[in-house]
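With one protein chain removed, the remaining protein chains of the complex are shown where they sit.
This part shows chain A:
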Amino acid sequence: LNCWSESFGICFYALQNYIIGAFKPACNISITFSDGKTRKQVPLKKENGQTAMVPLFQSQENIAGKISIEPVQGKKVEHNGIKVELLGQIEMYFDRGNFYDFTSLVRELDVPGEIYERKTYPFEFSTVEMPYETYNGVNVRLRYVLKVTISRGYAGSIVEYQDFMVRNYTPPPSINTSIKMEVGIEDCLHIEFEYNKSKYHLKDVIIGKIYFLLVRIKIKNMDLEIRRRESTGSGANTHVETETLAKFELMDGAPVRGESIPIRLFLSPYELTPTHRNINNKFSVKYYLNLVLVDEEDRRYFKQQEVTIYRLADTS
């Protein structure tokens, strides 16, 4: 059961219990997908921190199913019409509760009337354009949802939601050059590093090496960090949040000139998303590899390089 009220945000469950307890709903609404039993289910982290399993779609798929409405025993539901909407929404957390719909499709299910007993309506959105992926960030989230509305006059409408997830797959890029760079501090530290690609898929392995051309400082260790940079808003309201998702030690101890340290970093254990660039002018998510050297006095020397993350279709 995914009955929840959009306006109560994080306190949803408490309120739902309250509502259920105080005003018994006039009817039960259930939304099922026609291929619900075979479609892949993925966990979706909800606002309260719990995860729920939701069906997974990709752009241009047909989204079809049934909606059944069953009045509570011995009651009738009077309404001004029933509709189902498919919404793609972006919510900024500084503006919580205010959804920006970038996609909105509607199907009318019934004309105004009364329902005395269980009634089932099939629905279908065919070849739905869903260009953006579901995303749960620090300051922003992007979600897809089916919204069923039973419009009523004085009593207020009855609304039911069903979340689903969208992931879009990208073919391997035709051009994927390596990242190679020489950096250093004059007469102190010169290194050359190389990452084998500039674009990695989510289950990729970063392979590379760091070559020490000149070492005049006592290095204690060297880490490779994966950092996510989420920027929201635009212009003066731009808000940037950077998280370090992974900190991987490449080297322990002080290298000498001529030493070459290998990099082998598996991305699969980390919860990455594809890179999102300027999603509907609302937000961007970018990934960076940050090479950090720490010397014996705990001074940090680092170099950050953007990498593109993409989702490769599961071949399995």
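Following the convention adopted for this analysis, a contact is a pair of C-beta atoms (placed from the backbone, for glycine too) under 8 Å apart; a residue touches a chain by one contact, two chains touch by 3 or more; residues count from 1.
The rule is simple: contacts and distances are computed from a predicted model.
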{"item": "Chain excluded from display, named as in UniProt, from \"Very-long-chain (3R)-3-hydroxyacyl-CoA dehydratase\", \"Vacuolar protein sorting-associated protein 35\", \"3-methyl-2-oxobutanoate dehydrogenase (2-methylpropanoyl-transferring)\" or \"Retinal outer segment membrane protein 1a\"", "value": "\"Vacuolar protein sorting-associated protein 35\""}
{"item": "Residue in contact with the excluded chain [from A:D101, A:E249, A:E271 or A:E306]", "value": "A:E249"}
{"item": "Among A:N98, A:N176, A:S260 or A:N278, residue touching the chain not depicted", "value": "A:S260"}
{"item": "Contact set of chain A toward the excluded chain (per top definition)", "value": "219, 249-256, 259-262, 264"}
